[in-house]
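Okay, structure first, notes after.
Only one protein chain is missing from this complex, and each of the others stays in its spot.
Let's turn to subunit A:
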Amino acid sequence: MEISGAEIVVRCLAEEGVEFIFGYPGGAVLEIYDAIFKQNKVKHVLVRHEQGAVHAADGYSRSSQKIGVALVTSGPGATNAITGIATAYMDSIPMVILSGQVPTPAIGLDAFQEVDMVGITRPCVKHNILVKDVKDLASAIKKAFYIATTGRPGPVVVDIPKDVTIAKTEFHYPASVQMRSYNPPSKGHPGQIKKAVNLMLEAKRPMVYVGGGAVLANASEQVTELVRMLGFPCTNTLMGLGAYPGTDPLFVGMLGMHGTYEANLSMHYCDVLIAIGARFDDRVVSVPQQFLSSPKKIIHIDIDPSSIAKRVKVDIPIVGNVREVLDEMLSLLKQSKERPDATALASWWKQIDEWRAPNSLYYQPSDELIKPQYVIQKLYELTGGEAFVTSDVGQHQMWAAQYYKFAKPRRWINSGGLGTMGFGLPAAMGVQLANPDADVVCVTGEASIQMCIQELSTCKQYHVPVKIVNLNNRYLGMVRQWQEFFYGNRYSESYMDALPDFVKLAESYGHVGMRIEQPADVEGALREALKLKERLVFMDFITDQTENVFPMVQNGKGLNQMDLPPHMRNLQQGTVAKERDYGNLS
């Protein structure tokens, strides 16, 4: 039997086991919306802005092992989706975006609501496909899912002209995809893996640097087993948080621009670095030469060859899936009786513990002003590291990353690569729909939250009971911090004037709003909010406006040249932060 392109779209999604489509209708996709109306396998979530649809699909993907799908109309619907697509692309998130397009005969004629979606999205998708014939539709959608989820994951756009959704053909959903031009690697090269294991065993000052690739590969178990078997120190990137348990003694915290003192120094002074699904981003290694000024041998496992030797030259590249490569390494290590030099490792740990002792995440508590860090600490304590935490972008994001000790992967959902303000709330929506019984918290700032605040309405419609922790410092805090440090306290356009009353705002959307102004009330408010399982609660925490994120590695500086928090400023002049001869450690 012949069915329409629109029906084919919906049947394909059902075949892929898609549970939710996050979308927004418009002329070019009305056939598809009609097909959605006539079935009940795939549920549609009507967002309030297409950016929200894509972030929600993204949060859905990140927090589950399923794949998020967004549906937008042509023209403005498509352009509104771009920020969301680029966000997912930068963090390698698998996702399928279906966009409507003007009818094929109208393409190129500046038709009503026409934009060249394939052209616009080309630089920020893993792949995109314009379907010009209904006969190609099912196989294009199949390919989109296959490409999005395999190899280095990423968003794939399928652009569907309206006449293609109307035209009819027989429906066959291909069982599998064969593409001669696309064969993502999985297993690493055995010779390279062996070499890497030997190098690991020779290490005197080892360091394991784990990134988002380990989360995407679902390889936490393997990472944890490897680190523990060898007793090596382990750090996570912002994207890798949760890949290794945040409270484990071998975990030295996040590294990079706002990494801990001990993580950054261990990264800088190690002699063997094992990089696992991490891409030496410039917020981690600002200046490669500076980073390599302390000599080290580097093993780099990544599924994408272009991530290897892009910024930092490595000694042992291994192209492959983190999980399979680590499985192979673990089995070699299990067979071998060799273990790393215990004395050398002990003296390396002695050094790391010395770096750890002053606690670079210490902040001066206050009885009068709510310290943003304190809010996150309390949130962590009350949820035991088990909540899903989404965030927006700014200081609050860094504090969430630093003070919430993630016990598990896929619990920390943030925009790292693009740094998209407005991500937090819609992402939380997707997370909650993928994990209906879990605590989902969106840590945000008064500026970021206003970029996609309209999704409060979606949350009401679909009963999405996320908890919003607004760290309200009345500033574009991260911008203000940079202006304080680098622009002589000239706070150009970083003060958030004329803020809405967030409590009333939440209430007007039908949610619960709370304003918290006293440190003593923080814990109670969080408790109360977390108890309201069925409700969205907007907690507006009025926080200390002057607080800054420490440590901080300024752009252009090395990981051993951090700006430290006030309590460590003397120490920086002393021996610990000064470069010394770590060659003697062993």
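What we mean here is this: contacts are C-beta pairs under 8 Å (C-beta built on N, C-alpha and C of every residue); 3 or more make two chains touch, one makes a residue touch a chain; residues count from 1.
By definition in this document, contacts and distances are computed from a predicted model.
Per its UniProt entry, the chain excluded from the display bears the name "Acetolactate synthase small subunit", taken from "PQQ-dependent dehydrogenase, methanol/ethanol family", "Nitrate ABC transporter ATP-binding protein", "ABC-type sugar transport system ATPase subunit" or "Acetolactate synthase small subunit".
In the complete assembly, the contact with the undisplayed chain comes from A:V118, out of A:L46, A:V118 or A:L530. Among A:L46, A:V287 or A:A309, only A:A309 touches the chain that is left out of the view. Across the entire complex, the residue among A:F37, A:Y182 or A:F486 in touch with the chain not shown is A:Y182. Only one residue in the set A:A28, A:I147 or A:C442 touches the chain that does not appear here, and it is A:I147.
Where subunit A meets the chain that is not shown, the touching residues are 118-119, 122-123, 126-127, 130, 147, 179-182, 304-306, 309-310.
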